[in-house]
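A single protein chain has been removed from this complex, and every other one stays in its place.
Let's turn to chain A:
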Amino acid sequence: MIKKCLFICFSFSLGIMNTRQQSKLIYSWYGKPLGSDRKLRTSHYKGILITSESSKTETCIQLGDFILVEGVNADQPYVAQLVDLYEDGAQHKHAVVQWFCRLEEIPQNQRKMLKRDISAQEVFFDQVLGYDTDIAAETIIKSIMVIPLHLGEELPVITLNKEQTFYVKQSWDGKCFKVLSPDTFSKLKEANKTRGVITNSSKASIPSDIFTPVKKKTESVVRSATKPKKIDMEIESKHSSSKSSLSKERHSQRMANNDIKTPTARKKLELNSPTRSKGRLLGYEVLGLLDDDCDATAPLEQSATKRKVKFTNDILGSPPKIPCSDDKSKSTTQSAEHHQSDIMRLSPYTKVNDFSDEDKNLQEKDDVPSLGGYQSSQSPVVTPRSRRRCVQKTSALIAEQISMLDQEDFLSDSDSSYSLSSEEKEDDDDDDVPCTPEKKTKSNRILSTPKSSRKSAVHTPAKTLRKTPLKGTPRTPRNATPEIPRRIQATQEPASVLEEARLRLHVSAIPESLPCREEEFQDIYNFVESKLIDGTGGCMYISGVPGTGKTATVHEVIRCLQQAAENDELPPFQFVEINGMKLTDPHQAYVQILEFLTGQKVTATHAAVLLAKLFSTPGPKRKTTVLIVDELDLLWTQKQNVMYNLFDWPTQRHSKLIILAIANTMDLPERIMMNRVASRLGLTRMSFQPYTYKQLQQIVSSRLKGVKAFEEDAVQLVSRKVAALSGDARRCLDICRRATEICEFARQKRAPEMVRMAHVTEAIDEMFSSPYVNAIRNASLHEQIFLKAILAEFRRAGVEEATVQQIYHHHVALCRMEGLQSPTVSETMAICSRLGACRLLLVEASSKYLHMRVRLNLSQDDVMYALREE
């Protein structure tokens, strides 16, 4: 009971998180362990069953099958080939895969090497080292087709099942594209063929197979799995392949319930789930339940043989070319669902009766819309199967609507089905079963396709809409490329030594090395490197006053790491940078990170959800992400949730996220962060000390290496001056740059000139001298007298504040002493406001006129100094 309640709560919360209908997937092994390793406590299997709870479908994926694996981007699951399946000691299901990569996964700049257009369905045989090929089995979505082609070959035109079939022509090893080696080619071909062979054999041996479904069913019920049947798997793969939207569905589900990792836990929930389905499915479902019970009690009318024929049809997976009659079209996916429900119930009674019975029911009653006749007083046995009716019914309605459209598609279905169709028909004839299996298969198809389309529309409206650029509307520049026009005339290269020096001294010039930060560089490098190698996450906080080379050092570290990754010395990683100052709002950080990682453009809230999902689930093919957060203090919000999330993600087990946070203040975590944020940030901190004069000198001279433009003493003077003031390397470089300009101005003839002490001194004076003294000296006479009057008034009153009226009296008195005509009040007010605009004075709003209060914006001594010199 408690469990139920919990489950209700849980499903309720799911409903909030995303309003899509959730379907649970259960992963179970197919067959018994092939072999096990005692030491590692692993056991290997040859296939895995994926059971979807909501749609009652079961999929079996075998070794060698091609599969889709959940990826970063829900719309673009990864393509892979299943190589191995095993369960480890902790009961976790694992799969080992051979990856294929899509065009989108290849870096933009390297795509050019292909020199041809790539269709969306083409993938590359992935030989990039460093991807984890060991994935959690739960991330498998479904099986697909990957067909190897020769380089020159055209892609076969296929209208149906486009999303299920991929083609591979070349391989990609992270640096270049290669034609598939004959070995790989044949292996891939082989993998496809085995599928084909299975299908063929199962069909050919229909007589012998007659009994197998029964056996198989019982087997799966008891989970003994002594004799795994290929047929079964085929059914599943067929089902799954027809469900194109499965991945999305799963994706949303994943997002919601990533807490449930272990299949066992999920299974438990499944068993309790009827409560939920009842609540959701309302009338239909209840009817369905009743229906089931009727079925169960109804006398057997049809033999198991008939049933089997149906299975074989499913097995064959051949979409029939024969137009079918409507009334039969609804027997649908029963077979698969039965398997599933069997497993779920773990009930020992034979299903055969049930099946046939149901079949009959379906055949007879399908066209009757009201199921009221089935009402009975029996208390419904709660089974997961109960949803079947509802599924049937809704899907049937849709099927009717679009069956016309689909019919055409089926005619052009995959080649294998063509060849098989004739045999199939013969089989049917032999059996003289009233209903032709083709119809069923067909309706099956019809049903599933519309369902999927509907689901995708309902489930992921935001995503699909967002992803498609509005090409139809040219007015909105959605696809505008950010670009500044090119210049028309070429830039001039530096002609003289001074120009060359100036170019090198520009802050933007990237030096070959970063002198004086070797220690910090090494620390950061080691930190990131170790995390990269471990495949874990972590945070580092870097502080220091502006212009001490924090960002430059971090960028240098990243550059070196990228170099190392390119040389295969380190696992590859993604590098994302955000800057608090370059965001309009702290929450935009999510949007930018997500856009960097996946290219999706979503709102901030949605991005936060997606990122949280991304970093909390084990992404099989995901590289480690190195995230630089510059100007961290600007990500501060009232609730600090942005900072909290940023520092919480690296602590998650699967995040593979390394954060380098940069800010100015050393005690930022203590000062502005809440405890829980600061605690997640951890204690890995580093602070960049301001440069000493020796370091500054080294920085300048390393940049000027080989250019004889500065006197040694001049550089030293600048370094000492800047080190004494701020230790800001930018300032130091700016002064030197200015000094070269002054030197250029001073030099009249074309003689080569060095930057000397005099030039540097002038540049320093220009940058650091207080502008006030000069401003006062160049003020008009009455402005100076006004300042004197202020000083006099301050001295008289002993307060550093006076009204204009008081100052005016002093002003008039001073003018009399100097023998000048005294100004009118209006003129005095004008003087006052002029000085106020320059901020030599601080003045109140001018509406107070004579009573406006005035203060000096600099010390009285400065004013006296400036005025006395005259």
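As a working rule, contacts are C-beta pairs under 8 Å (C-beta built on N, C-alpha and C of every residue); 3 or more make two chains touch, one makes a residue touch a chain; residues count from 1.
Following the convention adopted for this analysis, contacts and distances are computed from a predicted model.
Can you pick, from "Adenosylhomocysteinase like 2", "Origin recognition complex subunit 4", "Aldehyde dehydrogenase" or "Transcription initiation factor TFIID subunit 10", the UniProt name of the chain not shown?
So the chain that does not appear here would be "Origin recognition complex subunit 4", according to UniProt.
Which residue from A:120, A:797 or A:850 sits in contact with the chain not drawn here?
A:850
With the full complex in mind, choose from A:84, A:104, A:631 or A:801 the residue touching the hidden chain.
A:631
Go through chain A and note every residue touching the omitted chain.
On the chain A side, contact with the omitted chain comes from 475-478, 480-492, 494, 499, 502-503, 506-510, 545-547, 581-585, 588, 591-592, 631, 634, 664, 726, 728, 730-731, 734-735, 737-738, 741, 745, 766-767, 771-772, 774-775, 778-783, 805, 808, 812, 820-821, 823-827, 830-831, 834, 837-840, 848-851, 857.
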